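The structure that follows is given in the form of structure tokens.
With one protein chain held back, the other chains of the complex are shown just where they sit.
Right, subunit A next:
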Amino acid sequence: MRFSTLQRHVREGSRNIWRNGWMTVASVGAVTTTLVLVGAFLALMLNLSNIATNLEKDVQIKALIDLTADQAEIDAVGDAIQRIPEVASVTFSSKDEELSSLIDSLGEEGKVWEMYEQDNPLNDVYIVKTTDPLDTISVAKKIASITNVEEITYGQEVVQNLFKFNQYARNIGLVLIVGLIFTAIFLISNTIKITIIARRREIGIMKLVGATDSFIRWPFFIEGLLLGVLGSIVPILIITTGYYYLSHSGNALTQFSFVELLPFSPFAIQLSLVILAIGAGIGVWGSVMSIRKFLKV
């Protein structure tokens, strides 16, 4: 296609947007509503998943070693853990180290424990991290069966609930987003369909003059694209402004150390691009769907 022909299609497509008046307003409104919701969901989901990943990274297994084990047996446990394929790192922490970190973590109350420094009741431990946090549970089970491992702890409930929640959030979010997008595509395709029905006679004339289907299709395609892009302007403004305030104000959320929002830049910019792309996609798909049937004139 010649560049001048493309220019012609763009000119015609933009003109249609202008000519269709309220129809344009309606379909841009539909895209705007959809994208505001989709954008908010995306921001929420990506942050949830970021928080979850951060928490997952902190998940570790503690293998408490039998108090009766001698040094050779302790080393044997370490080697056995090392041999589990899903294990990423194994760190030894003696009972004295465990006690001092416990005392540190408790602050003032920790003083009570200082009296145990002479007769430490704690176990030596191996701190184990898995390559994929999702393997935590199965690895923990394997470690538990090693001789001289007295007990394992990995915050069982937290880990399991976290994984479940994360999966639910993702699935529900995806279903909602896909549903919203299809609604918007349907609305756009309907708008364009109505304008095409109104212009059926014109399309017939164009074909009599020798226009190919694709020549007739292009301006509608551009029209859909523009509707989608126009519809993504307001959502981008709303989402970026909203996100800016959320991530820059010391609000209730950020008081929890593990709740760390993704940084405004580049996250908000990437999100804007995604919203723009979804908007353009909705518009193009909507227009393509609506013109398919209408060219047999």
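What we mean here is this: a residue touches a chain if its C-beta (ideal position, glycine included) is under 8 Å from a C-beta of that chain, and two chains touch if they have at least 3 such contacts; residues count from 1.
We adopt the following convention: contacts and distances are computed from a predicted model.
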| item | value |
| --- | --- |
| Chain not present in the shown complex, as UniProt names it (candidates "Transport permease protein", "Cell division ATP-binding protein FtsE", "Cytochrome D ubiquinol oxidase subunit I" or "Putative DNA metabolism protein") | "Cell division ATP-binding protein FtsE" |
| Options A:58, A:79, A:132 or A:202, residue touching the unrepresented chain | A:202 |
| Hidden partner interface residues of subunit A, rising order | 1-2, 4-5, 8, 19, 202, 205-212, 215 |
